[in-house]
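Encoded as structure tokens, the structure appears first; notes follow it.
Missing here: one protein chain of the complex. Every other protein chain is in place.
Residue numbering begins at 1 within each chain, and the chains themselves are lettered A, B and C in the order written.
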Amino acid sequence: MTILYFAWVRQKVGTGEEHITLPLQVTTVADLVEFLRLRGGGFAEAFGDPARLRAALNQEHASFDAIVGDNDEIAFFPPVTGG
Amino acid sequence: MTILYFAWVRQKVGTGEEHITLPLQVTTVADLVEFLRLRGGGFAEAFGDPARLRAALNQEHASFDAIVGDNDEIAFFPPVTGG
Amino acid sequence: MNIIRVQTGDFDISAECDALVHGRPDIGAIVTFTGCVRGDESLIALTLEHYPGMTEREIAKHIAEAEAHWPILGATIIHRIGRLVPGERIVLVAVGSAHREAAFRAVEFLMDYLKTQAPFWKREQRGSEANWVEARESDANAALRWRQS
Partner (left out) sequence: MNIIRVQTGDFDISAECDALVHGRPDIGAIVTFTGCVRGDESLIALTLEHYPGMTEREIAKHIAEAEAHWPILGATIIHRIGRLVPGERIVLVAVGSAHREAAFRAVEFLMDYLKTQAPFWKREQRGSEANWVEARESDANAALRWRQS
């Protein structure tokens, strides 16, 4: 799957985009957050407090219990501040 | 006093402005309306139905029971339609 | 600073917004309302007249009222008079404020009051007929709501 990171999430993890094959135990956005957090380092920092994060699945806002698959594009970012 | 007429009031009475000395019996806007109506012709038409008219006294919207004097500027017009 | 103009010529929205924010780095929001002559099958033109002197007083009074209600940082009102054909701009209300809420409220308030209090009158030319436009009850109701809050 494609994972995109924006704003301070991107800064903490050190990349804007990566492509991974989902581990078997990851079925929801929340699972993916936990999987990424366990990488440690900047990922642990970025994903340590999921309440501060928002996610989009295939370019639509998504809740953390949404189901993810290998063909999806997921993005993680802080609450938006445009306008 | 100065009397101004706008929009269809002006068209009916045939002038945009006149200067008169108030007759003794005219003390309110309503009295002036009645005085002008009694002139007949276009004035009777313009002032025959006071509910269709609005007045301004010294360039402020005024009710028909406002007191008028010889030094005042009064204007008669239909409800406004700008903007 | 506030600007009030009654004029026969057109106006430029961008230029008026630029003038409004000039030297005002505290303005973060600008809301504008532009009214245009709507065309239909038979409308040839509108002709607008007004009450010089009273118009400017009324508008200034309502800008002062808006300033008393909301933290606005500048207002521009331009109203055209004379003959206007479909598609032409009639009126501009532009307000600047720090945050958007104040500018939105003030522009709506000023428009409702322009429609019901400012001494302008429109005549419509359709074919060979010219008729004075009747005041709309919906405009009177729109203006009334500001008295309730």
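What we mean here is this: a contact is a pair of C-beta atoms (placed from the backbone, for glycine too) under 8 Å apart; a residue touches a chain by one contact, two chains touch by 3 or more.
What you are looking at is a predicted structure, and each value in this text was computed from that prediction instead of being measured.
> Just list which of the chains on display the missing one touches.
Looking at the entire complex, the absent chain's contacts are A, C.
> Any idea which of C:Cys36, C:Ala64 or C:Leu144 touches the chain not displayed?
That would be C:Cys36, which touches the missing chain.
> Considering the whole complex rather than only what is displayed, give the residues of chain C touching the chain that is not shown.
Against the left-out chain, chain C lists 12-15, 17, 21, 25-40, 86-87, 98, 100-101, 103-104, 107-108, 111, 142.
> Taking the full complex into account, what residues of chain A touch the chain not shown?
The missing chain touches chain A at positions 4, 6-8, 56, 59-61, 75, 77-83.
Just so it is clear, only the chains that are shown with their structure count from here on.
> Mind checking the centre-to-centre distance between chain A and chain B? Centres are C-alpha means, answer in whole Å.
It comes to 73 Å between the two C-alpha centres.
> With chain centres taken as the means of their Cα atoms, state the distance from chain B to chain C in Å.
26
> Round to the nearest whole Å and give the separation of the Cα centres of chain A and chain C.
Each chain reduced to its C-alpha mean, chain A and chain C end up 48 Å apart.
> Going by the touch rule set out above, which residues of chain B reach two or more other chains?
None at all.
> Got the chain C residues that touch at least 2 other chains?
In chain C, no residue touches two or more other chains.
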